[in-house]
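Right, chain A next:
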Amino acid sequence: MSGNTVSEFFSMGGSGFYVWSAYGVAAVVMLGLLGSSLAWHRRLTGQLRNKSRRSASAPPVALDKTGGDWP
Partner candidate 1 sequence: MERGLVHACAWIVKRDLLLLWRHRAEAANPVLFFFVIALIFPLSLGPEPQMLQSVGPGVIWIAALLATLLSLEAVFRSDLEDGSLEQLLLSPHPLTLLVMAKILSHWLTAGLPLLLLAPILGLQFGIAGYTLGVLLLTLILGTPALSLMGAIGVALTAGLRAAGILATLLLLPLYVPILIFATGATAAANRGLAWGPQLYMLGALLMLAITLAPLAAAAALRIRNS
Partner candidate 2 sequence: MQQLLAPKNFYLWSGRWLRPVAWATGLCTLTGLYWGLVVAPPDYQQGDSYRIMFVHVPSAWMSLFVYAVMAGAGAVALVWRIKVAEVVASASAPIGAAFTALALMTGSLWGKPMWGTWWVWDARLTSELLLLFLYLGYMALEQAIEDRRTATRAAAVLALVGAVDLPIIHYSVEWWHTLHQAPTVTRFGAPAIHGSMLAPLLVMALAFFGYYVSLLLVRARCELLERERTNPWVGEVCRGIP
């Protein structure tokens, strides 16, 4: 074990503030992004779950007013 006591471990040889704030920032940024992405996914699936089945698979639209059918 590098530091024998826990407090020495946290002091990181005097530059503990910088080391732990670096890791803290990393944790905040990465977990924050992960959290927001998961929330986005949950919101989307919830929103789209109650989407009704009728959607874009409508029949072809071409109607020929002059009677001739499309070849």
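Selection criteria: all candidates are chains of the complex that A comes from, given by their letters.
Note that a contact is a pair of C-beta atoms (placed from the backbone, for glycine too) under 8 Å apart; a residue touches a chain by one contact, two chains touch by 3 or more; residues count from 1.
Keep in mind it's a predicted model, so treat the numbers as computed, not measured.
Here chain A touches, in this complex, candidate 2 (chosen among 1 or 2).
The residues of chain A lying in touch with candidate 2 in their complex are 1-2, 9, 12-16, 18-19, 21-23, 25-26, 29-30, 33-34, 37-38, 40-41, 44-46, 48-49, 51-53, 55-57.
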